[in-house]
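The complex appears here minus one protein chain, its other protein chains still in place.
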Amino acid sequence: MRLGLPDIKAHVRASETALKYLTAKPRITVPYPEALLELPQGYRGMVKLNVETCISCTQCARICPSNAIKMHKRERKRLPGINYQRCIFCGFCVDICPVIALEFTDVHDLAFHTLPEHLFEPEGFAKGPPPPHVARGTRKVRTEIDEVRGFKYE
Amino acid sequence: MTLEVVEKHLELLIGPQHPGSGHMRLVAKLDGDIIVGFDPDVGFVHRAVEKIAETKGYVQIIPLVERPPLVDCVNVNLGYVLALEKLLGVEPPPQASYLRVLAAELNRVASHLYGIAIHAIMIGSSTMFMWPLADREVLLELLQDLSGARVTYSYVIPGGVRRGLPEGFKEKALKAFRYLRRRLRDYDDLFLSNPVTVNRLRGVGVIEMRDAVNLGIVGPNLRASGVPYDVRRAEPYCVYSDLDFEVMTRREGDAYSRLLVRIGEIEQSMKIVEQCLDKNPSGPILHESFLRGLSPKARAYMEQTGRVRFPALFSALKPPQGEVSVRVEAGRGELFFYVVSDGSPTPYRLRMVTPSFRNLAAFRHVMVGNRLADIPAIYGSLDYFPPEADR
Partner (left out) sequence: MMDSIEGFVNVILGLLFTPQIFVPLVYPGLLTAAVMAIVIIWLERKVAAKVQLRYGPLYVTKRMGGVTQLVADLIKFFFAEVIVPRDVDKLPFKLGPALLLTFSLLPVVALPVSGQFEAFRSDATLFLAVALLSVGPIYVIIVGWASNNKFALIGGLREGYLLVCYELPVFISALAMAVLYGSLDLVELVRMQGPGLWGALLNPFAAVSFLVATFMSTSRFPFEIAEAESEIVMGPYTEYSGICYGLCMAYSYIKLYVKSILFALVFLGGWLPTVWPFTLDPTLPGLIVAFKAAAVMLVGVFLRAVYPRYRIDQALQIGWRPLFALSTASLVWSLFMVGVKVGGWV
(Lines give C-alpha, C1' and ligand atoms only; values in the text may rest on other atoms or scores of the structure.)
Protein backbone atom coordinates (compact mmCIF):
# COMPACT_ATOMS: atom_id res chain seq x y z
CA MET A 1 0.00 0.00 0.00
CA ARG A 2 1.26 3.43 -0.75
CA LEU A 3 2.28 5.42 2.25
CA GLY A 4 1.62 8.68 0.50
CA LEU A 5 -1.40 10.90 0.75
CA PRO A 6 -4.66 9.13 0.02
CA ASP A 7 -6.08 9.73 -3.43
CA ILE A 8 -8.71 12.24 -2.32
CA LYS A 9 -9.91 12.98 -5.84
CA ALA A 10 -10.75 9.34 -6.53
CA HIS A 11 -12.61 9.06 -3.23
CA VAL A 12 -14.59 12.18 -3.99
CA ARG A 13 -15.40 11.00 -7.51
CA ALA A 14 -16.69 7.66 -6.20
CA SER A 15 -18.91 9.38 -3.63
CA GLU A 16 -20.10 11.86 -6.24
CA THR A 17 -21.14 9.09 -8.61
CA ALA A 18 -23.10 7.38 -5.87
CA LEU A 19 -24.73 10.66 -4.87
CA LYS A 20 -25.70 11.29 -8.48
CA TYR A 21 -27.64 8.06 -8.50
CA LEU A 22 -29.05 8.72 -5.06
CA THR A 23 -30.69 11.92 -6.15
CA ALA A 24 -31.45 11.55 -9.81
CA LYS A 25 -32.10 8.22 -11.42
CA PRO A 26 -35.35 6.33 -11.14
CA ARG A 27 -35.48 2.67 -10.40
CA ILE A 28 -35.17 -0.12 -12.92
CA THR A 29 -37.33 -2.47 -10.85
CA VAL A 30 -40.81 -3.15 -12.19
CA PRO A 31 -43.13 -2.92 -9.17
CA TYR A 32 -44.75 -6.29 -9.76
CA PRO A 33 -47.59 -7.05 -9.01
CA GLU A 34 -48.87 -3.52 -9.32
CA ALA A 35 -47.34 -3.35 -12.77
CA LEU A 36 -47.24 -6.26 -15.15
CA LEU A 37 -44.71 -6.55 -17.95
CA GLU A 38 -46.20 -6.87 -21.38
CA LEU A 39 -44.23 -9.53 -23.22
CA PRO A 40 -43.15 -8.93 -26.80
CA GLN A 41 -44.46 -10.75 -29.87
CA GLY A 42 -42.89 -14.10 -30.28
CA TYR A 43 -42.07 -14.62 -26.63
CA ARG A 44 -41.57 -18.29 -25.89
CA GLY A 45 -44.26 -18.89 -23.30
CA MET A 46 -46.49 -21.89 -22.78
CA VAL A 47 -47.70 -23.67 -25.91
CA LYS A 48 -51.21 -24.08 -27.31
CA LEU A 49 -52.47 -26.70 -29.75
CA ASN A 50 -54.84 -26.24 -32.69
CA VAL A 51 -56.66 -29.57 -32.84
CA GLU A 52 -58.16 -29.27 -36.34
CA THR A 53 -54.83 -28.55 -38.01
CA CYS A 54 -52.90 -31.33 -36.25
CA ILE A 55 -52.08 -34.22 -38.57
CA SER A 56 -50.66 -36.57 -35.91
CA CYS A 57 -47.21 -36.67 -37.51
CA THR A 58 -45.65 -36.95 -33.97
CA GLN A 59 -42.71 -34.73 -34.95
CA CYS A 60 -43.23 -32.55 -31.87
CA ALA A 61 -42.92 -35.54 -29.58
CA ARG A 62 -39.80 -36.76 -31.36
CA ILE A 63 -37.92 -33.46 -31.27
CA CYS A 64 -38.72 -32.49 -27.69
CA PRO A 65 -35.34 -32.51 -25.87
CA SER A 66 -36.81 -33.36 -22.50
CA ASN A 67 -39.56 -35.80 -23.63
CA ALA A 68 -42.31 -33.53 -22.40
CA ILE A 69 -44.74 -34.18 -25.25
CA LYS A 70 -46.45 -37.54 -25.53
CA MET A 71 -49.10 -38.60 -28.00
CA HIS A 72 -52.52 -39.68 -26.73
CA LYS A 73 -54.98 -41.80 -28.74
CA ARG A 74 -58.12 -39.81 -29.51
CA GLU A 75 -60.77 -41.26 -31.88
CA ARG A 76 -58.95 -41.74 -35.17
CA LYS A 77 -56.04 -39.36 -34.52
CA ARG A 78 -53.21 -39.23 -32.04
CA LEU A 79 -53.01 -35.86 -30.37
CA PRO A 80 -50.10 -34.47 -28.33
CA GLY A 81 -50.30 -33.75 -24.62
CA ILE A 82 -47.63 -31.87 -22.73
CA ASN A 83 -46.02 -32.28 -19.30
CA TYR A 84 -45.09 -28.83 -18.08
CA GLN A 85 -42.83 -30.20 -15.38
CA ARG A 86 -40.46 -31.25 -18.11
CA CYS A 87 -40.98 -28.50 -20.64
CA ILE A 88 -37.90 -26.28 -21.03
CA PHE A 89 -39.60 -23.72 -23.29
CA CYS A 90 -37.07 -24.24 -26.08
CA GLY A 91 -39.73 -23.92 -28.77
CA PHE A 92 -38.48 -26.77 -30.95
CA CYS A 93 -41.97 -28.33 -31.06
CA VAL A 94 -43.52 -25.10 -32.34
CA ASP A 95 -40.82 -24.71 -34.98
CA ILE A 96 -40.89 -28.28 -36.28
CA CYS A 97 -44.65 -28.70 -36.68
CA PRO A 98 -45.16 -28.98 -40.46
CA VAL A 99 -48.70 -27.60 -40.39
CA ILE A 100 -48.13 -24.86 -37.79
CA ALA A 101 -50.57 -26.37 -35.32
CA LEU A 102 -48.66 -25.26 -32.21
CA GLU A 103 -48.21 -21.65 -31.19
CA PHE A 104 -46.71 -19.76 -28.28
CA THR A 105 -48.88 -17.91 -25.81
CA ASP A 106 -47.46 -15.20 -23.61
CA VAL A 107 -48.29 -17.00 -20.39
CA HIS A 108 -45.34 -18.27 -18.42
CA ASP A 109 -46.93 -18.65 -15.01
CA LEU A 110 -46.08 -22.22 -14.23
CA ALA A 111 -47.25 -22.72 -10.66
CA PHE A 112 -49.82 -25.44 -10.00
CA HIS A 113 -50.93 -27.06 -6.81
CA THR A 114 -50.57 -30.74 -7.67
CA LEU A 115 -48.49 -32.79 -10.07
CA PRO A 116 -51.45 -34.01 -12.17
CA GLU A 117 -52.22 -30.39 -12.97
CA HIS A 118 -48.88 -30.20 -14.77
CA LEU A 119 -49.87 -32.93 -17.19
CA PHE A 120 -51.96 -31.36 -19.90
CA GLU A 121 -54.03 -33.83 -21.90
CA PRO A 122 -54.77 -32.86 -25.52
CA GLU A 123 -58.02 -31.20 -24.46
CA GLY A 124 -56.24 -28.97 -21.96
CA PHE A 125 -53.41 -28.45 -24.43
CA ALA A 126 -55.94 -27.21 -27.00
CA LYS A 127 -57.60 -24.89 -24.51
CA GLY A 128 -54.29 -23.33 -23.70
CA PRO A 129 -52.73 -22.52 -20.35
CA PRO A 130 -55.02 -21.11 -17.65
CA PRO A 131 -54.81 -17.32 -17.68
CA PRO A 132 -52.81 -15.97 -14.77
CA HIS A 133 -54.51 -14.29 -11.83
CA VAL A 134 -54.09 -10.58 -12.21
CA ALA A 135 -54.98 -8.35 -9.27
CA ARG A 136 -57.38 -5.51 -9.76
CA GLY A 137 -55.71 -2.21 -10.53
CA THR A 138 -52.67 -3.73 -12.16
CA ARG A 139 -51.35 -1.73 -15.03
CA LYS A 140 -49.52 -3.20 -17.97
CA VAL A 141 -46.14 -1.75 -18.78
CA ARG A 142 -43.94 -2.23 -21.76
CA THR A 143 -40.21 -1.81 -21.56
CA GLU A 144 -38.47 0.53 -23.87
CA ILE A 145 -34.73 0.91 -23.98
CA ASP A 146 -33.76 4.43 -23.13
CA GLU A 147 -30.38 6.03 -23.52
CA VAL A 148 -30.22 7.80 -20.23
CA ARG A 149 -32.17 5.61 -17.90
CA GLY A 150 -31.75 2.17 -19.37
CA PHE A 151 -35.41 1.34 -19.28
CA LYS A 152 -38.53 3.38 -19.54
CA TYR A 153 -41.83 1.85 -18.65
CA GLU A 154 -45.13 2.88 -20.14
CA MET B 1 10.35 -36.53 27.80
CA THR B 2 7.30 -36.82 25.53
CA LEU B 3 6.79 -34.97 22.29
CA GLU B 4 3.39 -33.60 21.48
CA VAL B 5 2.41 -33.00 17.86
CA VAL B 6 0.33 -29.87 17.52
CA GLU B 7 -1.24 -28.84 14.27
CA LYS B 8 0.10 -25.42 13.47
CA HIS B 9 -1.96 -24.62 10.43
CA LEU B 10 -5.68 -23.94 10.54
CA GLU B 11 -7.70 -25.89 7.98
CA LEU B 12 -10.64 -23.87 6.83
CA LEU B 13 -13.41 -25.49 4.79
CA ILE B 14 -14.97 -22.73 2.76
CA GLY B 15 -17.66 -25.13 1.79
CA PRO B 16 -20.67 -25.12 -0.40
CA GLN B 17 -22.66 -23.47 2.39
CA HIS B 18 -20.71 -20.27 2.38
CA PRO B 19 -21.69 -16.91 0.97
CA GLY B 20 -18.46 -16.56 -0.97
CA SER B 21 -17.74 -19.99 -2.35
CA GLY B 22 -20.16 -20.71 -5.16
CA HIS B 23 -21.13 -24.33 -5.79
CA MET B 24 -17.84 -25.77 -4.64
CA ARG B 25 -15.71 -26.32 -1.60
CA LEU B 26 -12.37 -24.62 -1.10
CA VAL B 27 -10.07 -26.24 1.41
CA ALA B 28 -7.58 -23.67 2.65
CA LYS B 29 -4.71 -24.31 5.05
CA LEU B 30 -3.85 -21.13 6.87
CA ASP B 31 -0.81 -20.09 8.84
CA GLY B 32 -2.30 -17.12 10.65
CA ASP B 33 -3.61 -15.04 7.77
CA ILE B 34 -1.39 -16.44 5.03
CA ILE B 35 -2.52 -19.35 2.90
CA VAL B 36 0.01 -22.19 2.81
CA GLY B 37 -2.09 -24.81 1.06
CA PHE B 38 -5.12 -24.64 -1.15
CA ASP B 39 -7.27 -27.27 -2.75
CA PRO B 40 -10.52 -26.76 -4.65
CA ASP B 41 -13.03 -29.57 -4.16
CA VAL B 42 -15.29 -29.54 -7.18
CA GLY B 43 -17.97 -31.75 -8.63
CA PHE B 44 -21.00 -30.63 -6.66
CA VAL B 45 -22.91 -29.65 -9.80
CA HIS B 46 -21.97 -32.58 -12.02
CA ARG B 47 -25.00 -33.42 -14.10
CA ALA B 48 -23.48 -35.96 -16.51
CA VAL B 49 -24.09 -33.78 -19.57
CA GLU B 50 -21.68 -35.78 -21.72
CA LYS B 51 -23.32 -39.09 -20.82
CA ILE B 52 -26.85 -37.80 -21.35
CA ALA B 53 -25.77 -36.55 -24.75
CA GLU B 54 -25.15 -40.13 -25.80
CA THR B 55 -28.88 -40.83 -25.42
CA LYS B 56 -30.30 -37.84 -27.25
CA GLY B 57 -30.62 -36.87 -30.88
CA TYR B 58 -28.19 -34.34 -32.30
CA VAL B 59 -30.63 -31.44 -32.36
CA GLN B 60 -31.96 -32.33 -28.92
CA ILE B 61 -28.44 -31.90 -27.50
CA ILE B 62 -28.52 -28.18 -28.30
CA PRO B 63 -30.48 -27.18 -25.17
CA LEU B 64 -28.50 -29.74 -23.17
CA VAL B 65 -25.09 -28.26 -23.80
CA GLU B 66 -26.44 -24.75 -23.32
CA ARG B 67 -27.26 -25.38 -19.67
CA PRO B 68 -23.78 -25.73 -18.06
CA PRO B 69 -22.43 -22.25 -18.85
CA LEU B 70 -25.86 -20.73 -18.41
CA VAL B 71 -24.94 -17.04 -18.61
CA ASP B 72 -22.93 -17.50 -21.74
CA CYS B 73 -25.06 -19.92 -23.73
CA VAL B 74 -24.85 -18.71 -27.33
CA ASN B 75 -21.12 -19.32 -27.56
CA VAL B 76 -21.44 -22.92 -26.38
CA ASN B 77 -24.41 -23.42 -28.65
CA LEU B 78 -22.34 -22.05 -31.54
CA GLY B 79 -19.43 -24.36 -30.79
CA TYR B 80 -21.58 -27.46 -30.76
CA VAL B 81 -23.44 -26.52 -33.93
CA LEU B 82 -20.17 -25.77 -35.74
CA ALA B 83 -18.99 -29.27 -34.83
CA LEU B 84 -22.28 -30.75 -36.05
CA GLU B 85 -22.10 -28.80 -39.30
CA LYS B 86 -18.56 -30.04 -39.88
CA LEU B 87 -19.86 -33.61 -39.55
CA LEU B 88 -22.78 -32.89 -41.87
CA GLY B 89 -20.67 -30.97 -44.36
CA VAL B 90 -23.02 -27.96 -44.35
CA GLU B 91 -22.10 -24.26 -44.50
CA PRO B 92 -24.60 -21.72 -43.23
CA PRO B 93 -25.62 -18.82 -45.49
CA PRO B 94 -23.78 -15.51 -44.85
CA GLN B 95 -26.62 -13.71 -43.11
CA ALA B 96 -26.90 -16.56 -40.66
CA SER B 97 -23.21 -16.28 -39.85
CA TYR B 98 -23.52 -12.59 -39.13
CA LEU B 99 -26.54 -13.19 -36.91
CA ARG B 100 -24.63 -15.92 -35.05
CA VAL B 101 -21.76 -13.56 -34.36
CA LEU B 102 -24.18 -10.84 -33.27
CA ALA B 103 -25.90 -13.07 -30.76
CA ALA B 104 -22.59 -14.51 -29.55
CA GLU B 105 -21.09 -11.11 -28.90
CA LEU B 106 -24.19 -9.79 -27.14
CA ASN B 107 -24.01 -12.83 -24.95
CA ARG B 108 -20.34 -12.25 -24.29
CA VAL B 109 -21.13 -8.77 -22.95
CA ALA B 110 -23.83 -10.23 -20.72
CA SER B 111 -21.45 -12.91 -19.46
CA HIS B 112 -18.72 -10.40 -18.63
CA LEU B 113 -21.16 -8.14 -16.82
CA TYR B 114 -22.22 -11.10 -14.71
CA GLY B 115 -18.60 -12.00 -13.97
CA ILE B 116 -17.81 -8.43 -12.92
CA ALA B 117 -20.87 -8.33 -10.67
CA ILE B 118 -19.90 -11.54 -8.87
CA HIS B 119 -16.35 -10.30 -8.47
CA ALA B 120 -17.58 -7.04 -6.97
CA ILE B 121 -19.88 -8.62 -4.40
CA MET B 122 -17.08 -10.91 -3.34
CA ILE B 123 -14.92 -7.97 -2.40
CA GLY B 124 -17.85 -6.20 -0.80
CA SER B 125 -19.14 -3.59 -3.23
CA SER B 126 -22.87 -4.21 -3.35
CA THR B 127 -23.46 -1.28 -5.70
CA MET B 128 -21.17 -2.78 -8.29
CA PHE B 129 -23.07 -6.04 -7.87
CA MET B 130 -26.44 -4.50 -8.70
CA TRP B 131 -25.37 -2.16 -11.49
CA PRO B 132 -23.95 -4.68 -13.98
CA LEU B 133 -26.86 -7.02 -13.35
CA ALA B 134 -29.29 -4.18 -14.05
CA ASP B 135 -27.45 -3.30 -17.24
CA ARG B 136 -27.48 -6.93 -18.24
CA GLU B 137 -31.28 -6.59 -18.31
CA VAL B 138 -30.95 -4.24 -21.26
CA LEU B 139 -29.01 -6.88 -23.16
CA LEU B 140 -31.44 -9.59 -22.16
CA GLU B 141 -34.19 -7.41 -23.56
CA LEU B 142 -32.36 -7.27 -26.90
CA LEU B 143 -31.78 -11.01 -26.92
CA GLN B 144 -35.40 -11.58 -25.99
CA ASP B 145 -36.46 -9.63 -29.04
CA LEU B 146 -34.08 -11.66 -31.15
CA SER B 147 -34.88 -15.15 -29.93
CA GLY B 148 -37.95 -15.07 -27.70
CA ALA B 149 -36.36 -16.08 -24.39
CA ARG B 150 -34.26 -14.35 -21.76
CA VAL B 151 -31.74 -17.10 -21.13
CA THR B 152 -30.81 -20.34 -22.90
CA TYR B 153 -31.92 -19.15 -26.29
CA SER B 154 -31.16 -22.27 -28.38
CA TYR B 155 -30.76 -19.74 -31.16
CA VAL B 156 -28.19 -21.46 -33.36
CA ILE B 157 -29.29 -24.59 -35.20
CA PRO B 158 -27.43 -26.67 -37.80
CA GLY B 159 -27.64 -24.81 -41.07
CA GLY B 160 -28.29 -21.34 -39.71
CA VAL B 161 -30.24 -19.57 -37.01
CA ARG B 162 -33.83 -19.74 -35.87
CA ARG B 163 -35.08 -16.20 -36.27
CA GLY B 164 -34.08 -13.21 -38.32
CA LEU B 165 -33.56 -9.68 -37.04
CA PRO B 166 -36.85 -8.22 -35.89
CA GLU B 167 -38.09 -4.78 -36.84
CA GLY B 168 -36.33 -1.88 -35.22
CA PHE B 169 -33.63 -4.05 -33.69
CA LYS B 170 -30.79 -1.93 -34.98
CA GLU B 171 -32.05 1.28 -33.39
CA LYS B 172 -32.73 -0.46 -30.12
CA ALA B 173 -29.28 -2.00 -30.08
CA LEU B 174 -27.55 1.30 -30.80
CA LYS B 175 -29.52 3.01 -28.07
CA ALA B 176 -28.63 0.24 -25.67
CA PHE B 177 -24.95 0.59 -26.52
CA ARG B 178 -24.99 4.33 -25.94
CA TYR B 179 -26.50 3.62 -22.53
CA LEU B 180 -23.90 0.94 -21.79
CA ARG B 181 -21.01 3.19 -22.72
CA ARG B 182 -22.31 5.84 -20.34
CA ARG B 183 -22.56 3.23 -17.65
CA LEU B 184 -19.03 2.00 -18.26
CA ARG B 185 -17.86 5.49 -17.36
CA ASP B 186 -19.85 5.28 -14.14
CA TYR B 187 -18.33 1.90 -13.35
CA ASP B 188 -14.93 3.42 -13.79
CA ASP B 189 -15.68 6.31 -11.43
CA LEU B 190 -17.28 4.23 -8.73
CA PHE B 191 -15.41 0.96 -8.78
CA LEU B 192 -12.40 0.77 -11.06
CA SER B 193 -10.73 3.95 -9.85
CA ASN B 194 -11.93 3.52 -6.28
CA PRO B 195 -8.80 3.44 -4.11
CA VAL B 196 -10.22 0.63 -2.00
CA THR B 197 -10.73 -1.55 -5.08
CA VAL B 198 -7.28 -0.78 -6.39
CA ASN B 199 -5.73 -1.66 -3.05
CA ARG B 200 -7.71 -4.87 -2.83
CA LEU B 201 -6.97 -6.08 -6.33
CA ARG B 202 -3.68 -4.67 -7.53
CA GLY B 203 -0.79 -7.06 -7.13
CA VAL B 204 -3.07 -9.79 -5.81
CA GLY B 205 -3.10 -13.25 -7.35
CA VAL B 206 -0.38 -12.63 -9.91
CA ILE B 207 0.00 -15.27 -12.61
CA GLU B 208 3.21 -14.89 -14.57
CA MET B 209 3.11 -15.38 -18.34
CA ARG B 210 5.16 -18.57 -18.20
CA ASP B 211 2.96 -20.08 -15.50
CA ALA B 212 -0.19 -19.08 -17.34
CA VAL B 213 0.92 -20.96 -20.43
CA ASN B 214 2.19 -23.98 -18.48
CA LEU B 215 -0.95 -24.32 -16.39
CA GLY B 216 -3.13 -24.11 -19.48
CA ILE B 217 -5.50 -21.41 -18.31
CA VAL B 218 -7.61 -19.74 -20.95
CA GLY B 219 -9.64 -16.69 -21.73
CA PRO B 220 -9.35 -13.25 -20.18
CA ASN B 221 -7.15 -14.73 -17.43
CA LEU B 222 -4.58 -15.72 -20.03
CA ARG B 223 -4.81 -12.43 -21.85
CA ALA B 224 -4.31 -10.49 -18.63
CA SER B 225 -1.00 -12.27 -18.10
CA GLY B 226 0.38 -11.02 -21.38
CA VAL B 227 -0.42 -13.83 -23.84
CA PRO B 228 -2.46 -12.36 -26.73
CA TYR B 229 -4.27 -15.61 -27.56
CA ASP B 230 -7.88 -15.45 -28.71
CA VAL B 231 -9.47 -18.25 -30.70
CA ARG B 232 -11.35 -15.68 -32.75
CA ARG B 233 -7.98 -14.56 -34.11
CA ALA B 234 -6.02 -17.80 -33.91
CA GLU B 235 -8.55 -20.01 -35.71
CA PRO B 236 -11.30 -17.71 -37.00
CA TYR B 237 -14.74 -19.25 -37.30
CA CYS B 238 -17.98 -17.75 -38.62
CA VAL B 239 -17.18 -14.29 -39.96
CA TYR B 240 -14.61 -13.19 -37.39
CA SER B 241 -11.92 -12.92 -40.04
CA ASP B 242 -13.91 -10.08 -41.66
CA LEU B 243 -14.47 -8.16 -38.47
CA ASP B 244 -12.21 -5.60 -36.94
CA PHE B 245 -11.60 -5.87 -33.19
CA GLU B 246 -8.71 -5.77 -30.74
CA VAL B 247 -7.55 -8.57 -28.54
CA MET B 248 -7.36 -6.98 -25.08
CA THR B 249 -4.11 -7.89 -23.38
CA ARG B 250 -2.42 -6.65 -20.24
CA ARG B 251 0.92 -7.50 -18.74
CA GLU B 252 0.59 -7.50 -15.00
CA GLY B 253 -1.36 -10.70 -14.52
CA ASP B 254 -2.98 -9.64 -11.25
CA ALA B 255 -6.66 -9.57 -10.34
CA TYR B 256 -7.01 -5.93 -11.30
CA SER B 257 -5.75 -6.48 -14.82
CA ARG B 258 -8.13 -9.42 -15.28
CA LEU B 259 -10.96 -7.09 -14.35
CA LEU B 260 -9.73 -4.47 -16.80
CA VAL B 261 -9.43 -7.04 -19.60
CA ARG B 262 -13.08 -7.96 -19.12
CA ILE B 263 -14.19 -4.34 -19.18
CA GLY B 264 -12.15 -3.82 -22.35
CA GLU B 265 -13.69 -6.88 -23.97
CA ILE B 266 -17.17 -5.48 -23.35
CA GLU B 267 -16.26 -2.45 -25.42
CA GLN B 268 -14.77 -4.62 -28.19
CA SER B 269 -17.84 -6.83 -28.32
CA MET B 270 -20.07 -3.79 -28.71
CA LYS B 271 -17.89 -2.72 -31.62
CA ILE B 272 -18.27 -6.13 -33.25
CA VAL B 273 -22.06 -6.05 -32.90
CA GLU B 274 -22.19 -2.60 -34.47
CA GLN B 275 -20.16 -3.88 -37.41
CA CYS B 276 -22.47 -6.87 -37.79
CA LEU B 277 -25.51 -4.60 -37.80
CA ASP B 278 -23.92 -2.42 -40.47
CA LYS B 279 -22.76 -5.20 -42.73
CA ASN B 280 -25.81 -7.38 -42.32
CA PRO B 281 -26.40 -8.92 -45.73
CA SER B 282 -29.89 -9.97 -46.63
CA GLY B 283 -30.67 -13.51 -47.54
CA PRO B 284 -31.88 -16.78 -46.12
CA ILE B 285 -31.08 -17.71 -42.58
CA LEU B 286 -31.13 -21.48 -43.03
CA HIS B 287 -29.21 -23.65 -45.47
CA GLU B 288 -31.35 -24.55 -48.48
CA SER B 289 -30.85 -28.31 -48.18
CA PHE B 290 -32.94 -28.06 -45.02
CA LEU B 291 -35.62 -25.98 -46.72
CA ARG B 292 -36.37 -28.52 -49.42
CA GLY B 293 -39.06 -30.57 -47.74
CA LEU B 294 -41.11 -27.67 -46.39
CA SER B 295 -44.73 -27.25 -47.43
CA PRO B 296 -45.91 -24.01 -49.13
CA LYS B 297 -47.76 -23.07 -45.96
CA ALA B 298 -44.53 -23.32 -43.99
CA ARG B 299 -42.64 -21.29 -46.57
CA ALA B 300 -45.29 -18.56 -46.47
CA TYR B 301 -45.01 -18.50 -42.68
CA MET B 302 -41.26 -18.13 -42.99
CA GLU B 303 -41.59 -15.22 -45.40
CA GLN B 304 -44.13 -13.52 -43.22
CA THR B 305 -42.61 -13.78 -39.78
CA GLY B 306 -38.90 -14.32 -40.47
CA ARG B 307 -38.88 -17.39 -38.24
CA VAL B 308 -37.51 -20.64 -39.48
CA ARG B 309 -39.52 -23.88 -39.70
CA PHE B 310 -37.47 -26.94 -38.88
CA PRO B 311 -37.38 -29.71 -41.45
CA ALA B 312 -38.66 -33.03 -40.20
CA LEU B 313 -35.09 -34.25 -40.70
CA PHE B 314 -34.07 -32.56 -37.43
CA SER B 315 -35.83 -35.03 -35.19
CA ALA B 316 -33.79 -37.90 -36.61
CA LEU B 317 -30.61 -36.29 -37.85
CA LYS B 318 -28.04 -38.94 -38.82
CA PRO B 319 -24.68 -37.42 -39.71
CA PRO B 320 -22.20 -39.63 -41.52
CA GLN B 321 -19.66 -41.58 -39.51
CA GLY B 322 -16.65 -39.62 -38.38
CA GLU B 323 -15.12 -37.53 -35.64
CA VAL B 324 -14.66 -33.80 -35.51
CA SER B 325 -13.25 -31.22 -33.11
CA VAL B 326 -14.02 -27.52 -32.92
CA ARG B 327 -12.76 -24.64 -30.77
CA VAL B 328 -14.64 -21.41 -30.03
CA GLU B 329 -13.98 -18.47 -27.76
CA ALA B 330 -16.67 -18.49 -25.11
CA GLY B 331 -17.05 -15.63 -22.64
CA ARG B 332 -14.77 -17.22 -20.09
CA GLY B 333 -12.21 -18.68 -22.44
CA GLU B 334 -11.58 -21.30 -25.05
CA LEU B 335 -14.22 -23.99 -25.38
CA PHE B 336 -13.44 -27.26 -27.09
CA PHE B 337 -15.90 -29.75 -28.58
CA TYR B 338 -15.11 -33.26 -29.78
CA VAL B 339 -17.95 -35.24 -31.35
CA VAL B 340 -17.72 -38.81 -32.59
CA SER B 341 -20.57 -40.05 -34.76
CA ASP B 342 -21.23 -43.66 -35.67
CA GLY B 343 -24.01 -43.05 -38.18
CA SER B 344 -26.85 -43.45 -35.69
CA PRO B 345 -29.25 -40.67 -34.54
CA THR B 346 -27.33 -40.28 -31.25
CA PRO B 347 -23.63 -39.46 -30.98
CA TYR B 348 -21.20 -42.12 -29.89
CA ARG B 349 -19.22 -39.65 -27.78
CA LEU B 350 -19.53 -35.96 -26.99
CA ARG B 351 -16.62 -34.37 -25.21
CA MET B 352 -16.91 -30.79 -23.99
CA VAL B 353 -13.93 -29.07 -22.37
CA THR B 354 -15.19 -25.87 -20.82
CA PRO B 355 -13.00 -22.86 -20.00
CA SER B 356 -13.81 -22.95 -16.28
CA PHE B 357 -12.61 -26.54 -16.14
CA ARG B 358 -9.28 -25.45 -17.54
CA ASN B 359 -9.03 -22.43 -15.28
CA LEU B 360 -9.29 -24.75 -12.29
CA ALA B 361 -5.58 -25.42 -12.60
CA ALA B 362 -4.90 -21.83 -11.59
CA PHE B 363 -6.46 -22.14 -8.16
CA ARG B 364 -3.82 -24.28 -6.53
CA HIS B 365 -1.03 -22.31 -8.03
CA VAL B 366 -2.11 -18.75 -7.46
CA MET B 367 -3.65 -18.79 -3.99
CA VAL B 368 -0.64 -19.96 -1.99
CA GLY B 369 1.17 -17.03 -0.41
CA ASN B 370 -1.83 -14.72 -0.44
CA ARG B 371 -4.02 -13.85 2.49
CA LEU B 372 -7.35 -15.31 3.56
CA ALA B 373 -9.22 -12.22 2.42
CA ASP B 374 -7.70 -12.59 -1.05
CA ILE B 375 -9.55 -15.84 -1.69
CA PRO B 376 -12.77 -14.14 -2.83
CA ALA B 377 -10.85 -11.46 -4.68
CA ILE B 378 -8.90 -14.00 -6.74
CA TYR B 379 -11.83 -16.40 -7.16
CA GLY B 380 -13.97 -13.60 -8.56
CA SER B 381 -11.24 -12.38 -10.86
CA LEU B 382 -10.76 -15.81 -12.44
CA ASP B 383 -14.50 -15.84 -13.30
CA TYR B 384 -14.83 -19.47 -12.39
CA PHE B 385 -18.34 -20.81 -12.86
CA PRO B 386 -18.87 -24.17 -11.11
CA PRO B 387 -21.76 -25.48 -13.23
CA GLU B 388 -19.70 -24.91 -16.33
CA ALA B 389 -16.67 -26.69 -14.94
CA ASP B 390 -18.60 -29.61 -13.55
CA ARG B 391 -20.95 -30.04 -16.51
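Brief remarks follow.
So that you can tell them apart, the chains are marked A and B in the order they are listed, and the count of residues begins at 1 in each.
In this text, a contact is a pair of C-beta atoms (placed from the backbone, for glycine too) under 8 Å apart; a residue touches a chain by one contact, two chains touch by 3 or more.
On a predicted model such as this, the values are computed, not experimentally measured, just so you know.
Among A:S15, A:N50 or A:S66, only A:S15 touches the chain left out of the display.
Of the listed positions B:S125, B:Q144, B:S315 or B:N359, the one in contact with the omitted chain in the full complex is B:S125. The set of subunit A residues touching the chain not shown comprises 1, 3, 6, 14-15, 18, 21-22, 25-29, 31, 150. Touching the omitted chain from subunit B are residues 10, 12, 18-20, 33, 120-128, 130-131, 134, 190-191, 194, 196-197, 199-200, 371-376.
Basically, only the chains that are shown with their structure count from here on.
Across the complex, subunit B is touched by residues 1, 6-7, 10-11, 13-14, 16-18, 21, 28, 40, 42-44, 57, 59, 62-66, 88-92, 95-96, 98-100, 104, 143, 145-151 of subunit A. If you check the complex, the residues on subunit B that touch subunit A are 56-57, 59-64, 127, 134-135, 137-138, 141-142, 144-145, 147-149, 152, 154, 162-163, 166, 172, 175-176, 178-179, 182-183, 186, 189-191, 193-195, 199, 294-295, 297-298, 301, 305, 307-310, 312, 314-316.
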